[in-house]
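For this depiction, one protein chain was excluded, whereas all remaining protein chains were kept in their positions.
A, B and C label the chains in the order they appear, each numbered from 1.
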């Protein structure tokens, strides 16, 4: 079973390498009649794109999507939707010298072990470039969720290195806060706490100057998702969301709600006590949301709150020890242009994967349980 | 798409509720010719079973598995393997009074929202009882991995509440250490650090007496897994392992290798530098294993190291505030017999899910890349 | 990818051999709230069962189904539904002598080639005994279709050997006609043309006396299925129905509507001309139904009409030439009790597979296109 497909009722299949002709995705199972134009992809693709600001990589990737199928007269048709994003700024000469070297923190050796060879130009299939079509597909998923429930998915940077943002109410964070600072300037680091954001920019910039990189955490929040999405056993909504986030490059940990802090707590302090909901049943309220909007693998109606840890960029311009394909000790310094911190550009990717997962479960639930439930 | 199936080349489908006739699984795709008898299931089922020691629930569940198909003359046939474990000690009277109450921390309300009703006897499908057939299936997966690579999967309790075990080399922990203390007594908490184990037992026992519960973390290690398992994009091995662990009840976080600590690190301190391997190429070594045995979604040949956070048991004998199905405020105290800490019995479940995931990816890799790779 | 699962939104997974403990199925994705008791399975299981009449095999199989999960208080819960049917009359001594012989027309050698061995007791996994759980699952699928559309699926014997039934309007055939003759006697051959039925019984009986067997064709009709089920490309409804029927033992051909006769026709005589429907749009009528209720892979609203060819039973009590496992020439005569014609017992199997396929596509369509469509 090959591994380039994600989802079941809403199913995304992708292909493409960083230095080939481009990346393409086929999103299958899209409900018919959803308004969609190529312009709808521009905003999120721009958020993911390299070269947006001084703290991200300066590679130029125009990321001009083309809808190849599945849209007719401005609406989805219900048949498979294909999106092609051609590669432009390939500069494969940057990578030719690492053809026989295994970059630390990368999958070069793992690819050779798996396939007996690899496309060594800039990571090939394992380059984060493949995420551009995920982000495009995520735009469609966001539309499905918005139309069905008025649901929205917003992600933001929670920490960079030791700098932690103060976000009193995750469910209240808006896309505007993530993208724009109170003074109207672009929020290049995508952290809704302006003070922390400023400190993060400074830290990332110092990393770049120091030929180093730094990790961080992102928080992803989905609001207005009704109770009832997810499956009780294997396809728990928390499990599918975790898979979605871990399928992104550089993610080393995922938690939801109380997450790892739950391991230190007592049941009597951890349980979120239910309480009557202002709208009355079948809705119920909760005094707190340590459960992150998911119980027993199924959404509870509370905001879904996830966090993930992102490792520091592995590609460094400084010299590092490694081995070559012959198994001999060697040194390497990555000449390509890389982000000193992956977090700012990770945000739209995380939103896309969370939206795709929730939209998939929405369609699965509608198929099994019909229109009456929810 | 229903959600009771896990895996692709090795595919586990399960059914069963805590208070119905029993749980059954169909494990499909098992290679033919693997020696297997019903006795092979006994050890891991005993490790998962309630009533093993004073620190776990005192429910009696005999967990006697029956192989319904897929084994002939002591070996797997290659056709679908079904295992049935009947329920015995059902005591459904314990649960009838909660029929119209939503237990805090449980999926009762989420089930009603999803399906318009639920089997209210002891959690029904969302009871952890369903994991017994996962553990049985995991035994087969462990055999596949052992035969293919001499690989083994061992899990253990890393922390309970604030008590953290000291485990200098995760890859060196043995099943014997997890199950038996140096003095030959059973290691009821399944922590390989004897001093921490003693403190954990004490803490869990105090929770029980206090009608409370406590969370913790587990660490899972797979050794002798070759480089090359996993897929570069969606079905990254880390993603599928995270889904596997998050599909287990009460898991609130998963990390691998450096995990969340990576978020605080610099690239220059985080990267594991490759070095020549004593066996020579195609194997390569690494000076450290902060990458937890996985790079770019593919195993690296280093030990696979995962951790997960388990929340404190939600069912508490003490009174808690909640609402009923009519949406009115109410109180509840769970009368059923529950574990004050889920960790000791979680260990074999985690091993099973990790083994199933790795065996699945092994067969997928063998299908695509054939015998020569790996 | 193992091959013991059928369907996507409604997904049937089975296990079991003819001479093991029994057969079990897990039907996943069943909508919640459908009334279901174990008695609902009795009628179709009785139609499939051996020993019903003198023209079928005299093996005794009680076929007592047990619902293991997925039903609570008389209704489906929406979680996975498991049904177990234990084997009773196994008589494995009948088969021990063919352990090292390859029966003509059977998969004995193919199993050895695939798996390196086989369960040689009565066909093991390739025995038609596995179809009992398919028939049970089909009962649930029929309920889903009846509840959704008032749709029903009826199959009947169209021909045995050279004897062809006259069925002027396939869509008008009732279950009562298939099961009972005009004189109130059981219609043991399940052909709705009483004259043909009598001749078929005579022919089959003569085959039995002659230690021989005979083939035939079955026709399957689904009525009240709305336009809109199926997918335009790979999962065409005709393709999934053909797979469903070909997945049954002994099926050597499948056609729908005009079928193979279309190959001899001109377009001007083959096209079914649309005409206004009495109910008005969106429904449309058709002057004829050579398209068998399916156009471009999607149902048209006309009755779905399929036919399949069933080969004569391969197991014969007379002596036949073959080879043994050592590759040497040998002779064999099958001592087990076998049907001289498979058609009468094939009917409920065909209905089950067609119902499962249609119910699957109904849930898939509801998931993608929602309640408004159809």
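Note that contacts are C-beta pairs under 8 Å (C-beta built on N, C-alpha and C of every residue); 3 or more make two chains touch, one makes a residue touch a chain.
Since the structure is predicted, the reported quantities are computational estimates derived from the model, not experimental observations.
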Chain not shown: contacting residue from B:32, B:117, B:194 or B:276: B:32
Touch list for subunit A against the chain that is not drawn: 1-5, 8-11, 13-17, 20-24, 26, 28-29, 32-33, 66-70, 72, 75, 77-82, 84, 114-119, 124-125
In subunit B, positions touching the absent partner: 1, 8-9, 29-32, 78-80, 232-233, 363-364, 366-371
Footprint left on subunit C by the chain that the document does not show: 1-6, 8-9, 12, 14, 102, 104-107, 109-116, 123, 125-126, 130, 159, 161-162, 207, 212-217, 226-236, 238-240, 242-244, 246-247, 249, 251-268, 270-277, 280-285, 287, 291-292, 295-301, 309-314, 316, 318, 320-323, 325-329, 364-365, 367-369, 372-374
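Note that only the chains that are shown with their structure count from here on.
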Pair of chains with maximal C-beta contact number: A-B
Inter-centroid spacing, subunit C versus subunit A (mean Cα positions, whole Å): 46
Distance between the centres, which are taken as Cα means, of subunit B and subunit A, whole angstrom: 26
Per-residue overlap in subunit C, given as positions that touch at least 2 other chains: 1, 8-9, 29, 32, 78-80
